[in-house]
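Yeah, one chain of the complex is gone here, protein chain that is, but the others are all in their spots.
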Amino acid sequence: MLENTLLDELHEECGVFGVFGCHGAAEITYFGLHSLQHRGQEGAGIVACDNGSMKRIKGQGLVTEVFKEGSLDKLPGDMAIGHVRYSTAGGSSIENVQPFLFNHHTGPFALCHNGNLVNSNELKKFCEDRGSLFQSTSDSEILAHLIQKNYNDRTFIYSLKSALEMLDGAFAFLVMLGDKLIAARDKYGLRPLSIGKINGGYVVSSETCAFEVINAKFVRDVNPGEVVEISKDGIKSTYYSNMNKHHMCAMEYIYFSRPDSELEGRNVHAFRKASGKLLYKEMPTKADIVIGVPDSSLSAAIGYAEESKIPYEMGLIKNKYVGRTFIQPSQAMREKGVRMKLSAVSSIIKGKRVILIDDSIVRGTTSKRIVALLREAGAKEVHVRISSPQITNPCFYGVDISTYDELISARLDLEGVREYIGADSLYFLSKEALFEAAERNDLCLACFTGKYPTALYHAVKDANKDGKF
Amino acid sequence: MLENTLLDELHEECGVFGVFGCHGAAEITYFGLHSLQHRGQEGAGIVACDNGSMKRIKGQGLVTEVFKEGSLDKLPGDMAIGHVRYSTAGGSSIENVQPFLFNHHTGPFALCHNGNLVNSNELKKFCEDRGSLFQSTSDSEILAHLIQKNYNDRTFIYSLKSALEMLDGAFAFLVMLGDKLIAARDKYGLRPLSIGKINGGYVVSSETCAFEVINAKFVRDVNPGEVVEISKDGIKSTYYSNMNKHHMCAMEYIYFSRPDSELEGRNVHAFRKASGKLLYKEMPTKADIVIGVPDSSLSAAIGYAEESKIPYEMGLIKNKYVGRTFIQPSQAMREKGVRMKLSAVSSIIKGKRVILIDDSIVRGTTSKRIVALLREAGAKEVHVRISSPQITNPCFYGVDISTYDELISARLDLEGVREYIGADSLYFLSKEALFEAAERNDLCLACFTGKYPTALYHAVKDANKDGKF
Amino acid sequence: MLENTLLDELHEECGVFGVFGCHGAAEITYFGLHSLQHRGQEGAGIVACDNGSMKRIKGQGLVTEVFKEGSLDKLPGDMAIGHVRYSTAGGSSIENVQPFLFNHHTGPFALCHNGNLVNSNELKKFCEDRGSLFQSTSDSEILAHLIQKNYNDRTFIYSLKSALEMLDGAFAFLVMLGDKLIAARDKYGLRPLSIGKINGGYVVSSETCAFEVINAKFVRDVNPGEVVEISKDGIKSTYYSNMNKHHMCAMEYIYFSRPDSELEGRNVHAFRKASGKLLYKEMPTKADIVIGVPDSSLSAAIGYAEESKIPYEMGLIKNKYVGRTFIQPSQAMREKGVRMKLSAVSSIIKGKRVILIDDSIVRGTTSKRIVALLREAGAKEVHVRISSPQITNPCFYGVDISTYDELISARLDLEGVREYIGADSLYFLSKEALFEAAERNDLCLACFTGKYPTALYHAVKDANKDGKF
Partner (left out) sequence: MLENTLLDELHEECGVFGVFGCHGAAEITYFGLHSLQHRGQEGAGIVACDNGSMKRIKGQGLVTEVFKEGSLDKLPGDMAIGHVRYSTAGGSSIENVQPFLFNHHTGPFALCHNGNLVNSNELKKFCEDRGSLFQSTSDSEILAHLIQKNYNDRTFIYSLKSALEMLDGAFAFLVMLGDKLIAARDKYGLRPLSIGKINGGYVVSSETCAFEVINAKFVRDVNPGEVVEISKDGIKSTYYSNMNKHHMCAMEYIYFSRPDSELEGRNVHAFRKASGKLLYKEMPTKADIVIGVPDSSLSAAIGYAEESKIPYEMGLIKNKYVGRTFIQPSQAMREKGVRMKLSAVSSIIKGKRVILIDDSIVRGTTSKRIVALLREAGAKEVHVRISSPQITNPCFYGVDISTYDELISARLDLEGVREYIGADSLYFLSKEALFEAAERNDLCLACFTGKYPTALYHAVKDANKDGKF
């Protein structure tokens, strides 16, 4: 991370990808994970299954750093699951990189997970009290232990479903047995998970953008509460819970997902462009140019420009070579105002009334910085338009805004935020507009409203204990 | 490189950056080079000068890979020069990574270079016949030897200017002596080089985008044929040639430079947007959406959309995590149509008449591939619009299109190219439009016209000898 | 590994080292592990405990490769345990690198292990049937699960001792709790484990050679069946079994341990030198020079020379830079007889009658090779003297001779072995001489005699199943 202000970003916790019944499953998974790389850059792993025998490669860093020439040859088989991981500072150790692989005497199994459990501490204690030993600090290991606790003489699937019922929170799980790939999604549908078809086999992915890359065809989404078993007998669907709802995380549309993904039938770029149009409609403003903060706000900016007829310009340039290992500017450089990630283009901005489109304001420091950049570059006016409502509550479902000391909108009113970031005017999109842009009316808006779809007692308690929330 | 078709890209040969009179010169150079990274990703180096003593770090890879935490501490001093290098396959060895550093008994000197000499073979032989030993295959080492041949009892500057006079081709040189930073630009002005000011000192950079990052203020461009000496006495300007012309490489505007750079007074994004507008004006076409090939054609696409009132869409998504070490898809994957770099967004494209904006067509393979991608994604019509004229001639000034087996436009007429790439229609921007977009009438258009600004006898002979050209 | 014949070596499975009550415990452990490096070169790890909180660094390779400048700063605390690992080809993955670390809700604990369990499969199934999930294929993880199975409302030590009672085989365990370091040794005393004192604190090590390096003073050996608890209250000793015997593995004296270690009171070099003397006494032979196979047979050769008055010479030179990453000679090179590890010194050997001292013969291929080397170098006669008896049985206690397809001495009689290796004469030391050299009469000689100190039913069955034994 470069500068404090750049820490002021939302992060998701992971992406999962699986293949069943397709030669070179590990290679397909590699390409699939690569297109899910935006969901996590801290670690990656693949477990491949060859005639019931499983092998794993995992490591810290990007997919292209973990897997080298020759790596995939060591992962033979026609079934595989893989994972890309984002993690907060404390938990980036190699133990937490998924998938997990267990070589049980009844046969090996592997699993990986996108999302966050709100009752993980209770479940972990529950398992440990019954003799479990955890080797990671990852939520995902919990499911494996719960399955074992429920196993006994039942079938694996029965045990899995019993275990899933105990989980509170957001998840998309992939579980691989020697002859079967299982995909499960939480009963609130908070995290996306989709099924595709690829010559004779199946793929499962956090986002549909991965299907395009490997030339797979979208089949359908996994439903909330559904457990999908993919085996040589085809797809079998059952439900671990009858209390299912569609509460897809709104941030998946607003920020996390890739523009070319379809989230439960709605294209992400189309959503964002529509939200940009609505942003203008809700608060029409006169200006000379429209600028989006790259990369996630460009679609909304394009929509805003189209609706407002104000020209869309590239007033901010993002250095695409900012890597994970960047040397931080020294104090002296910082005082000189060195900025590594974003540059404002003076010749475009000078003397202009600028509409600045961003997708969200978390702490406010980034927005403050960008507004200042634009003013230094000569902007006459800067009108900040945010393509989502004010974030006033932490998230417990995999978005790491429970780790911020403060959400600026939880402390300040609209005018206070405007003043802090130094904009001439500020507007946040309405909740209604989100539903309209998403063409649905059932998103999880907990971070905007505080109405959490799941029980939260313990997570809240923990957040307080750590001085968060 | 991923797939053969992806080799079908233009490449520039380098970027240079220098600092005089500023504490932490190496660190400033690091940040400067980082914003010139798009000009070369194969290698990078910095030489810093501390009280007349010079130290160097260089290596293969990105700036962020070559320099690690602690590297810059080993490069003290308030003067430095640095280089990012692009190179063709054969020449990527560490010897060719610049800057060059010579520890002569009269004092050390260092130099680096962006561009390409057309009489390098003659000059190299000239030097070797006079006892020189070359350790690299880089053009840039030639200048150092020529300076020494001319040195004798003259001043260094006199020798440098005599040497520069012998060079034919494109160049922007930085030369560092123990107490002086010298910047020189070829007399045709083919490659850009600009001077900036930063607290008490000076910076010199291939592109002005580097000034923004380090908070330097643009002062002026180095003129064609000019030799600028920066010392504690300030800036001193002389000319090594009186026959100076402005023939900035048009490809710098069209493709190479970063959108936020100003090239001899004209912003690159503004140029590209204007060229997009002209592209529509010259050949108005009815369509449903406008799509640009990311990243270099987005500005032109935005301009086209603005002029035509056809909506601008993100119909192609580029995976921003494609790194240098990517595992190539196996033959089996290739047959499955796996594609790593670009994805078409079906939900946006399906059933639409698409205007596809690209900046150039070299071999035609990439264009063919993208058109096919769009058709697979359901495009009803694909109209390809190129924001530059047809490339019919190789370049000898640093753009590596002398290494392509064939330029499709040198072999086929417009209709032939259209047919090859599979577009419904195809149009190339006129030369006149380039001048209009650049707001000047003196660009080097040699690759479009075959009219080279410099003598070329030997380069052409060599190109033929190698079976090129 | 370089050549097939070089695989013909004995290997031990590990070394352990622990520190209690000494500032900079991780650093002390680093130096301790470094002097145990000969016991395992495949992986290394350290867990340090700081006020009850544990951190780990582990990796594949040598101690000096796993731990880099700055690594130890990340492992604060005054208690630590560490491990160096040797592993067979199949099991060298990072999961198996120790110590294991478990973050249980009752507090973290870590453990590591030298040795091999003969009932690991049964114990693993026992645990899995009771809900355990194993993440490694290492024997050492079993103890952790067994402890948990026995835990309930008992004390940790009670559970540990119950668990140790279930283990059959050879082991030296270190277990670290938040406030306590525990050392345990199998009831047969097969693997060594010693306690030392270092300013105010304690250290525990597989071999005493580590004490010398860190300037610790030897206190005493851990006894067979003993469980030593080291805490701020000092050392507390109890036993998990009353059926204790002293059956130190003879190979520890003969081959594995460093010459400067004291194994249960007997210096290893002194043992080896004495065995060399006895080798001459048992079978006096006339010759011109005595040569030892470096490094492990040099002590015996010195003893042989001293006793026989035949000059000791350096007739074989070992290249000390043979690393783990050596490029294997191509087929062409192999045919040319390229040899990387050992060279014979012609000028010393030519025309001489040579006594060649080696510590053991496993497959016979190495001995055959060395005899050939000596003959090529001009030896007139080669008399091979082995400072241990014939190995006729596999080991199940941590020496990887269960993985050899064949033990030459299990198939051939003495004359047959002599003929195979091409020696003029061959003699193996008697079992009685081993006892005499060790100044004790209670070593484990199972690989020489087939009399195993522990129950073996399952290990033998497994060995057969895998086509071994």
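When the chains are written out, they are named A, B and C in that same order, and each has its own residue count from 1.
Following the convention adopted for this analysis, a contact is a pair of C-beta atoms (placed from the backbone, for glycine too) under 8 Å apart; a residue touches a chain by one contact, two chains touch by 3 or more.
Predicted model only: the values in this text are computed from it and were never measured.
The chain not shown here makes contact, within the complete complex, with B, C. In the complete complex, the residue from B:H34, B:R85, B:K124 or B:R363 that touches the missing chain is B:K124.
Among B:N103, B:S237 or B:Q328, the one in contact with the hidden chain is B:N103.
Across the interface with the omitted chain, chain B contributes residues 56, 93-94, 100-106, 121, 124-125, 128, 130-135, 137, 144-145, 148-149, 151. Contact residues of chain C toward the unshown chain are 23-24, 27-28, 30-31, 34-35, 37-38, 41, 62-65, 67-69, 71-72, 198-199, 209, 212-215, 258-260, 262, 267, 269-270, 273, 295, 298-299, 302, 305-306, 311-314, 317, 319-323, 325-327, 329-330, 332-333, 336-340, 343-348.
One rule holds in what follows: only the chains that are shown with their structure count from here on.
The fewest steps needed to get from chain B to chain C, moving only between touching chains, is 2. Chain A maps onto chain C through a rotation of 180°, based on Cα atoms and reported in steps of 5. With chains reduced to the mean position of their C-alpha atoms, the one farthest from chain B is C. Mean C-alpha position of chain A lies 48 Å from that of chain C.
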